[in-house]
Every structure is written in C-alpha cells, then in structure tokens.
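Here it is, the structure, as structure tokens.
A single protein chain has been omitted from the complex, and every remaining protein chain is retained in its original position.
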Amino acid sequence: MAGSTFGTIFRITTWGESHGDGIGVVIDGCPAGIPLSEETVQEYLDRRRPGQTRYSTPRRESDRVAIQSGVFEGRTTGTPISMTVRNETQRSSDYSEIAGFYRPGHADFTFDAKYGFRDYRGGGRSSGRETIGRVAAGAVACAMLRELGIEAFAYTASIGPITSDPAASLRENRTKSPLYMLDLTASARAEDYLLETMQQQDSAGGIIECVVSGMPAGIGEPVFDKLDACLAKAVLSIGAVKGFEIGSGFGAASLRGSENNDAFLGKENGRAVKQTNHAGGILGGISDGSDILLRAAVKPTPSIARQQQTIGRDGSPMTVNIRGRHDPVIVPRAVVVVEAMTALTLADALLVGMSSRIDGVRSFYQRQQTP
Amino acid sequence: MAGSTFGTIFRITTWGESHGDGIGVVIDGCPAGIPLSEETVQEYLDRRRPGQTRYSTPRRESDRVAIQSGVFEGRTTGTPISMTVRNETQRSSDYSEIAGFYRPGHADFTFDAKYGFRDYRGGGRSSGRETIGRVAAGAVACAMLRELGIEAFAYTASIGPITSDPAASLRENRTKSPLYMLDLTASARAEDYLLETMQQQDSAGGIIECVVSGMPAGIGEPVFDKLDACLAKAVLSIGAVKGFEIGSGFGAASLRGSENNDAFLGKENGRAVKQTNHAGGILGGISDGSDILLRAAVKPTPSIARQQQTIGRDGSPMTVNIRGRHDPVIVPRAVVVVEAMTALTLADALLVGMSSRIDGVRSFYQRQQTP
Amino acid sequence: MAGSTFGTIFRITTWGESHGDGIGVVIDGCPAGIPLSEETVQEYLDRRRPGQTRYSTPRRESDRVAIQSGVFEGRTTGTPISMTVRNETQRSSDYSEIAGFYRPGHADFTFDAKYGFRDYRGGGRSSGRETIGRVAAGAVACAMLRELGIEAFAYTASIGPITSDPAASLRENRTKSPLYMLDLTASARAEDYLLETMQQQDSAGGIIECVVSGMPAGIGEPVFDKLDACLAKAVLSIGAVKGFEIGSGFGAASLRGSENNDAFLGKENGRAVKQTNHAGGILGGISDGSDILLRAAVKPTPSIARQQQTIGRDGSPMTVNIRGRHDPVIVPRAVVVVEAMTALTLADALLVGMSSRIDGVRSFYQRQQTP
Partner (left out) sequence: MAGSTFGTIFRITTWGESHGDGIGVVIDGCPAGIPLSEETVQEYLDRRRPGQTRYSTPRRESDRVAIQSGVFEGRTTGTPISMTVRNETQRSSDYSEIAGFYRPGHADFTFDAKYGFRDYRGGGRSSGRETIGRVAAGAVACAMLRELGIEAFAYTASIGPITSDPAASLRENRTKSPLYMLDLTASARAEDYLLETMQQQDSAGGIIECVVSGMPAGIGEPVFDKLDACLAKAVLSIGAVKGFEIGSGFGAASLRGSENNDAFLGKENGRAVKQTNHAGGILGGISDGSDILLRAAVKPTPSIARQQQTIGRDGSPMTVNIRGRHDPVIVPRAVVVVEAMTALTLADALLVGMSSRIDGVRSFYQRQQTP
C-alpha cells in the first residue's frame, strides 16, 4: 500500500528508479485472449522516448520493452504480464552533486522527510522515467479497449501561454506537430516560445487534453469511485500535473444551470444523445456514452540551469544551478502518459462494472457451463 | 468494490438513499483513544444542513446523528464506528413524476444504464444527502487530526462570476457570510447575484478552497497514491465537482520554471520553509510541511424550474420543469463536504505512512513490549 | 484496513458490539435486480439465534433485522445494502466484573494489548454476536447464488468426540437434529455427551462441514486468491475456528499420489466429471465444477463456570469462575455462520472472475449498447 499499484481488477504495479537496472511494470487482471506483442507496446513507449526533438532532453535511451510473462502464442493468458525496460545511459556522476541538497520543485526534500534517505541518482523513483511502466501498461489497456471499439486520444492543448484554437485543430495534425498539438499555427508559435524559454535557461508547462470515444453508457461507480474521480486521481498521479478538469471543468463554476445542463435529445445504442457535452461524458460518476473529455495542467519542468535559492540536507541555505540533460518542457512527452493513465482507468472501470446487474452475472455463469 | 468505500487504513463505507430509512457511514480503522461524542459530529453535520439560509433548499431536516458503535466511555475503541442519520421529510410524492424521464445534469440516465432500474425518489443514492455520511466521517477524521495539531479549513472562494479578493479575505469572516466567503464585500455581491439567479429560476456554481495547516513533512506516497492525487479523487468524488487544483493549479501551466519553483529557505521542525508555495504543500506527491492548498470547481445545481429539453425512459423527447425544493446553489453547503473529504484523505495518508521507515516500525514494536 | 471488511467486489463491512446499540452490516457491490426481503434474511438469522435449545445460551434475543437501504420495490438496486439488528438484552451488569481481568481463551488480553483499553461488556466486538452481520450478509449472498443454482449447505459433523457416520447421514435430518447433525443416532449420542459436559460445568467443540453444489468450473484465482485459500480465511475468521480442510484435507498428507488424484471421466456442462473428489472441487485454486467440500474445527466455548487460573489487568494472578448465560457448545449455532462465510466467498469469487476472458468482457460491452 505504498502506492505503486493502480487499479482494482485491471491492476498494475510499477517499479524502478532512474539509475537502477531498469523500469518495469506487472499487470495483473488483464483478461485472457487479447492479441499482444512487444511491438504494440513499443509504439507507445516510443512516443514518450526522449531525444526525438530539440524540446526534450538529449539523453538517449532506446527504451526497448521486453514482455516476460503472461503472453502465450501472441495472446494474453489472463496471468500477470511483466514488462521491463532496461536503463542504458546511467551516468550517475551527473547526479552525485545533488545528493547533498534539495532541488527546488523536486521531491528530494520530501523523499528524505519520508524515508530518512533517498536514491539521489537522477531523482531515483521520482524521476520522469517512472512513467515508462505506466505507458507500457497503458498500451496493454489500450489493446483491451481497442477490442471494444474504445479509444483514448490525448494531445497538447497549450504550451505556456500559447493555446490551440479548437476551430483550427485537427486530429491528424498530432503527428505533424513536434509538440503534439492539433493546431499547427499554435504549434509553430509554441515552438518559438520554447526556444526563447530555453535561451533564458528556463522551462515551460502546458495543458494536455484527452478525448475518449466509444465508451458505453453505465460505466463507473456512483459514490467514491466515480469515473471522473478515478480519472482525476490517475492524471494527478503523473509527476508534474497540478490540475484536472472534466468537461467544462472550472468554467462550469461561473455558468448558470440553464447554460451548463446538457439537454437530452435521444438514445442510441444505449448511449445518451445530448445537445452539448459540458458534463464531459460523465453524469453522477457514471459514463453516459458521450465522449469523455478531460484536461490536465502540467507545471514547468523544475530542473532549470538558472541560479536558484535552496538548502542543503542539513538545512543550510545555498544557491544552485541544476546542470544536466533536462527537458525544457515535458508536456509533449507527457501526452502519451495521460493517454495511458486514462486507458488504465477506463479498462479497470469496465471490468469492475461487469458485475453491476444480476442478469449479466447470470449470462456469465451460463457461458461457463457451455461445453 | 462498488465504490462506496474510501480509504485504505482509515476507511469509510457509506450507505443510504435520499428517501429510504436514512443515511449512514461505518468507519473502520480509526485509531483507539480519540475523544469522540455525537456533539462533535453534529457540529459538522449542522454546517451542511439545509434550510439555514434562503440560498439553500427549504426542505427541513434536523439531521441528528446517532453513534451506534465503536465509542466507549467517550473514546474511540479502534473498532468500527457506525453512525446513522434518519431521513425525515420523505415526501416521495414530490418525485414520483421523475420516475419516467431523465433530468438533465442528473444521474438518472446513467443509473438506469448501469443498473437497469433505479430508486427514483429524490435521486436515490445520487442525491446530495449521500454526503451526510462523508461529513459525519469527516468530523471523526478532523477529531483525529486535531490530536496532531492538523486542521483543514475550507471556504467559498467564488459564486458564479463573483470572486473573493484574497487581500480582503479573513478567516473569521467565514461564519459571518451566509455563503461561507472570507471576503464580506464579495459575499454581499454574491448574494445579489444569487437572488437574481433565483428570480430567473436558474442556479449557480462556484469555487471552494481548502487550506490545511499543521501537516508534517513526509506524508503521501510517491507514485500512484500521491497525496495530491488522492485529494483530487476525494474532491472529485463529491457530486457536482468538475475540476481540481493543487497549489497554483492551472495557473502553473503558463508560468516558467523560474517563476513556479518554490525556493527553499530553511527547515523547521522537519518542515520545509519556502519562499513561495506554488506547489501547494506537496512535492512529488509527498507533503513538504507547508500549508496544503486546494481548489474545487462546483457546477451549478442541475435542478432548475425552467423548462428543459429531455427524454423519457423509452428515449422519446419531451420538455420538463423540475419542481420541488432545490438549492439554487450548493457551494456553501458543500464547503464542509470538501473539508471532510480533505480530512479523510489526510487521516488515511498519515496512517498509511506510519510504516515507511524501519526505525518507526521498531519503535512501535518496542512500545508493544512495554508493560 | 482494520479488517471489518470482507470481499473484493461483493464486499461487506460489519460493525457493532455485544452490548452497544446493535449489530450491523453494509454490503457494497451486490448486483442489482436480485429479489430480497427482510424475511429472506431473517430466516438465516433465526438459525443462529440463541435460546432455541438447551444447548445454547438462554439469553433471549429476537434478533429482528431491518434493511435500511439498497432495496427498492423488492429488488436490490446495486447500491449499498445496510442491515441492522438491535441489541435487546444488554444486561451489562453481567459483565462489569470481567473488566478487571482476562478470561482464559477469550480476546480480553489481546484487545487490551492492541488498543490499550476495551469495551469489556460481553466481549464487545469479539463477542459471538459479531457474527450476526456475517449471517445477514450471507443470506444476501445465498440469494444471489440461488439465482445461479448454487447452494451452500453446512451441518455439524461431530460434537466433541461424537462423529456422524456418513453412511447414516441424510440432508433432511438437519432440521430434525437440535444439533444440526445429519446422522440422528450420532446426534442423540452427542446430546448425551453435551448434557454430561454441562453437568461438569464444562463445554464442548466440534466439526462443521459444508458442501457447495451447482458451482460452475473456472471460478477462483490461481495464485494468492485461490478459491480454497479464500474459503480458509473466511472460515478461520469465525471466532472459535482452529482448523480448516478442503476435500480430503489432512488425510491427503498420508495418501499416495495414485490414491489422492481424482481421475477425470468426462466433461458435462463445462464441469469435470471425476471418479473421486479428494480435491474437494478445487484444482489449482480454481473450481472444477464438482461439489466443494470443506470442514472447520471449532474449539470448545471458552466461557465455563469452572474455576480457572488467570491474571488481572495489572498482571497479578487470580482465579475466576465465568458466570453468565453461555453456550455449552457453539457448533450448532455456528453452522449457519460457516454457510454464510462460504456463500460470501463464492459470491465474491464469481463476480471477480467475470472479467477473466476478453470474450466475456466483449459480451458485457455489447449488452450495454443494447437499447
């Protein structure tokens, strides 16, 4: 219960530090019979891999995944799927200097406060490399959702103060923008903003959006495990995320009921057809069958080369410059992490929700008795 | 795992529908030896009780709590604490008409999609009365935190478009404002806004903030159970909440690293002393000992008397006017709910975190051996 | 996580002490649509009610259950089912004397060691009345299993040294024997044994067996949550149980492989047809579709009127005679408790197992999309 496990039925456990042997994840509870290969998973990992644009750390890692269990003859077996990515460029020397002080905006101070000491090499467990396990597991969750026609699609909505215009945003632009933006004009301006930021030895944040299509209605639990509450936890559990919105989010707070309510127009394949989607596809914690819409606020990378005020392990004040190979912005690389956490949450909610009616239980029972 | 349980060690389970016998909660895992009485709990419930101002439903409920177990001679025994509030004004007839259609912005549609049918009286389990169990349990969590000098303090930051000025906000104003705002000028303007909204048979939303003081550093888990992620889930699990921020929240997304990083100045009683608190008291998912700052966006009450477009259970279009005794704004009554969910999250994280170091385990073991 | 909760999907939480307000249970995760009434539950509670034969405590309790939530128009709604039984004969004075010392064989000492103090009235939370919540919840689990044609049937196999002859055992005898034995000759001898034991101010134990028919194959999880492991925990969690066997149990330890292996003869409705059932219906932790057979060893009631050696709260030696209205044997009243715990375990395992194959998930998903 030290919190390296996520999910109830579709449940993942991650392990690994930035400068240890590697990073890994074990998935327990993935249904049997889903086609799965290392290539499927690799595709997702490649989207978070560093060194692909000048806006990410030049640290080079191939981040090749190995599936070690739970897949037989190309399909999941229902038993735990263990996946590992080995660490390659473990230049710990880069980091030995940070053993003695606390980097502002990082977890150095709080790890020491909690555990009494820490693996200081590259942030150890609190490094961004920790997300590798999430993405690998998320790829499997996506493979499961794909079997059902459900898709999570995330992208960069803004970088620093530069925001995409929804009217100019096209899904197919995602791969054309080095920042994973859907509005290419905004993307170009965001690139300029980043270059300027980098020149100033500074860093930027941004906002990531995720849209889920194909969700059936009736998924999610009505009280503490509301689907949006679970998504909020999933997304906030990503390192640098500081805010979460579902549907109209903070905007809803200043609307009136007559503006914010989504009128029902009809019903199609068990899904609600609504005039608007301020709710973001979830009512009372349960999916209504519309697209799920969520947003995550990502803070600027805390590692900056500029001089900063901080303290040593003994509490004495000092100034530091964080050297090393850091991302000036992590938003583009975090896009696939948001997608992964969203997919993991939905896969789990779907499996948990299977038992909500006795007729569903009965039909499962009958299938078990079919020769 | 139908999600009526919250927490790992300090764990609560709520039950009850709007128009059933009553609403209740069972707390399992509350440490033994905490002074507790029904009066302590009642104080919190009174803060969410309806009918106290003209901005809440005139439905009158005394909402008296009874503690049925787990307290002996004025102290918690370590065994489950069961608390019940009986429902009094169960005028189901108010609601019989809503059995046949789906109220926009409510969970009627999604409950039917999930369970095949629903207790349609007053929203059943998805009614705002469900929060009674949270508040009663939250009062116990607050009693535990009080033993440690930790306090969660929530208030209304904005109503619709009317926002408090932090410079004019004073803690002692909370009880002076019928809306639980700390800025009395903003509160008066918000009252005007609400009266106008009510005249238009409409409803309003708002933003609630919560500040936690007295937290030690080192609480929270570093990966999926980050303290801010757990708070996000806790807060989003409250009925009408659509957004969550920790520290500078969405604002952080447009700042630069040099602006958003909080410089460390020193260390005091194990806590970080920082120049600013953009992090909101949590770094890498673990408390740093500064105040924890969070914000919740609450949507406008979906029940409005205005005519709305919707569908019947069979999917056919119709127009409806939601009659009955509804809150034009639930924000003021939700303030104590946010406080409760925050306290429950922190109490649990504190207890989970007790085992993070072997020296702490050893000292527990030794205490067990002391006559 | 103080362990008053049992189950993962079909999850119950019990509360209440012997001499508090009452005893209760909340079930979360019961599928919607199961017919349920207080009468159904009462029938099970009546089987554990005291005062029905001279072999149980003369303490009279009507033990009437009230269902407070989760049932609407005669069917479960999928939301939490809260049930309460009020305590009636709370003659605490019977027990005030035991506040100062530790009864041998009871949990008085260990409660003080754990919590620092205890509700000493009648054993408080460790009283046999705690099983009321289990039985009420078990009745609901049985109602769910009945929908699927699954039945758990428990009975007394032995009292002290008197053991039923399987050849003379008939199911219909259970209600004819005041001890719930299936062999009426053994039952009569056991009655004699008990009368003699009571004359000696002593108490007796015994063995309870439970047979589950109608289980489909394929239920249970293959590693830590093996179906027999879950049953073992369920049964050992009942107050006085000291041993557990599945199938041939301890007997298997002295058999040879060729004797203990069950030959497969065929397959019927997805179930294995086997020559023998040493396995007790479970192979590798997963049901094979044969009857599940389990046994529980129950220790003699620790409360006896004979003089015993013990210590006071301060550790000083003393002798005591436990007065009060105690059962000379709890085995007959525990029969329904074993049945309840078995049913709860199976109901949960069935719901957990629904997601083990992607084709099952797909068919659930499709049902959600059917108008």
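Structure notes:
Letters A, B and C mark the chains in the order given here, with residues in each chain numbered from 1 onward.
The working rule: a residue touches a chain if its C-beta (ideal position, glycine included) is under 8 Å from a C-beta of that chain, and two chains touch if they have at least 3 such contacts.
On a predicted model such as this, the values are computed, not experimentally measured, just so you know.
Though it is not drawn, the left-out chain touches A, B, C in the full complex.
Across C:Glu43, C:Glu88, C:Asp165 or C:Asp359, the residue that sits in touch with the chain not pictured is C:Asp359. Across the entire complex, the residue among C:Val65, C:Leu182, C:Val212 or C:Ala297 in touch with the chain not shown is C:Ala297. Mapped onto chain A, the footprint of the missing chain covers residues 1-5, 8-9, 11, 13-17, 20-22, 24, 26, 28-30, 32-33, 66, 68-70, 72, 75, 77-82, 84, 113-119, 124-125, 315, 368, 371. Although one chain is not drawn, its touching partners on chain C can still be listed: residues 1-6, 8-9, 14, 102, 104-107, 109-111, 113-116, 125-126, 130, 158, 160-161, 197, 200, 202-207, 216-226, 228-237, 239, 242-267, 270, 272, 275, 278-280, 282-289, 297-304, 306, 308-311, 315, 317, 352-353, 356-357, 359.
Contacts to the hidden chain, counted on chain B, fall at residues 1, 8-10, 29, 31-34, 76, 78-79, 144, 147-148, 216-219, 222, 267, 269-271, 350-352, 354-365, 367-371.
In this section, only the chains that are shown with their structure count from here on.
A complete topology is adopted by the chain contact network, contact being made between every pair of chains.
At the interface between chain B and chain C, over half of the residue numbers involved are used by both copies, so each side presents largely the same positions. The busiest chain interface, judged by C-beta pairs in contact, is A-B. With centres taken as mean C-alpha coordinates, the chain found closest to the middle of all protein C-alpha atoms is B.
Centroid to centroid, with C-alpha atoms defining each point, chain A and chain C lie 44 Å apart. The multi-chain contact residues of chain A, meaning those touching 2 or more other chains, are 1, 8-9, 216-219, 222, 267, 270, 352, 356-357, 359.
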